[in-house]
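With one protein chain held back, the other chains of the complex are shown just where they sit.
Should a chain be cited, it is by its letter among A and B, assigned in written order, with residues numbered from 1 in that chain.
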Amino acid sequence: MEQILKATQLSKYFYQKKALNKVDINIEKGNIYGILGPNGGGKSTFLKIAAGLLKPSQGEITIDNKKPGVYTKSIISYLPETNYLYKWMKIKDALNFFKDLYADFDTERARESLKFMELEEEEKVTSLSKGMMGRLKLTLALSRKAKLYLLDEPLNGIDPISREKIITSILDSYSEKASILICSHLIYYIEKLLDYVFFLSEGRIILSGNAEELRNKRGMSIDKLFQEVF
Amino acid sequence: MEFNNSIPIYLQIIDSIKKDIVVGKLKTGQKMPSVRELAAILKVNPNTIQRAYQELDREKITFTKRGMGTYVTEEKKTINSLMQEISKKIILDFVEGMNKLGFSNKELINTLKEYL
Partner (left out) sequence: MMTLLKYEIYRRWRWLVLRYVALIIIGIILLNRVASPAYQNEFIGESIGKFIFASLVIFIIVIVEGINMLKEDLFEECGYLTFTIPKKGRTVLASKLVLLFLQLSFWTMISIGFGSILFSKLPYPEIVQIETQINFYLFPTVLFILTAFFNFVLMVHFSLTLTKTLLVNKRYSSLLSTGIFFFLIYFIEKVYYGPFLNQLNHVSIEIGSRSNINLLSGGYPAVFLNIILTAIFFTATAYLLENKINI
């Protein structure tokens, strides 16, 4: 199995706080990973370092054997928790922007996804509800044929209907050549999607393993296991 | 299909497919949905489906034609023994359940007669 991301003893300090503390994570192609943990535990920080927004304090991270930079940004599709689209954009502007800046952006697929998500291209980004924005961000992120998808809390604040659409979309973009990394503290809805899970709290990995094996060994759902561990 | 997240999903999928075959929902020789199709329908990780299919192949309940897909076996024998296996489990579960309630095996048979 090929590795797409490798983090070795990765640490990130903010003044005195250790957001990430000597984290080792390997991501292989063709799998869906969950980084689960309480808020503030370091999940977002890890994703941001992989995406190139934060620089490590210590340790190393490589994506496709390269340090975070222009190349890794071109093969990573990052979905942040924030409303990161430029406020002057309409949905069609966002589509065009992604098409212009990412060679692997599939405009056809994006348009189909917009239909599926019931979003209109002429809508201004600032007039979207939380659920609509969540669906739009996911459409943009998953319409890229990236090697690594980093989804930060894709289901937060999403209504149940949008949630089902989002889960379907994530499954749709699964490919043996790519990997998907989902960060969430809402485990119940996504646990059936996950191959492997990492439990991250206070910057450390508490537990990791194959989801099915954990179900077998512990005799409980990942959700339950999470509640036990935290 | 509702899954119990406390038990490995692939096992539940295997059970469900076996049942479908026995009751005839899946006919002998019928082509199974592709891994991706089934994953989308069940909202489950494709690798989990893959694992279930592999296990079914191993038990010779299905067979995979490379490049073409996975098919239900046409061996009547296999399906019969599958039926045996499933019915045996249902019966054993019934007996165990009734025993737990306090029924002895004799009482159990009588009660059963009443219901049939």
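Just so we're on the same page, a contact is a pair of C-beta atoms (placed from the backbone, for glycine too) under 8 Å apart; a residue touches a chain by one contact, two chains touch by 3 or more.
Keep in mind that what you see is a predicted model, and the values were worked out from it rather than measured.
Trainee: In the intact complex, which of the depicted chains does the undisplayed chain touch?
Mentor: If we consider the entire complex, the absent chain touches A.
Trainee: Return the single residue from A:51, A:91, A:158 or A:193 that touches the missing chain.
Mentor: The missing chain is touched by A:51.
Trainee: Which residue, A:46, A:78, A:174 or A:198, contacts the hidden chain when the whole complex is considered?
Mentor: Only one listed residue reaches the unshown chain, and that is A:78.
Trainee: Of the residues in chain A, which ones touch the absent chain?
Mentor: 14, 48, 51-55, 69-71, 73-74, 76, 78, 80, 82-89, 97, 100-102
Following the convention adopted for this analysis, only the chains that are shown with their structure count from here on.
Trainee: For chain A and chain B, let me know how many angstrom lie between their CA-based centres, rounded off.
Mentor: Computed from C-alpha means, the inter-chain centre distance equals 34 Å.
Trainee: For the complex, give me every residue of chain B touching chain A.
Mentor: Going by the criterion above, the answer is residues 3-10, 36, 39-40, 42-48, 51.
Trainee: In the complex, go through chain A and note every residue touching chain B.
Mentor: Contact set of chain A toward chain B: 30-32, 164, 167-168, 171-172, 174, 188, 191-195, 211-213, 215-216, 219-224.
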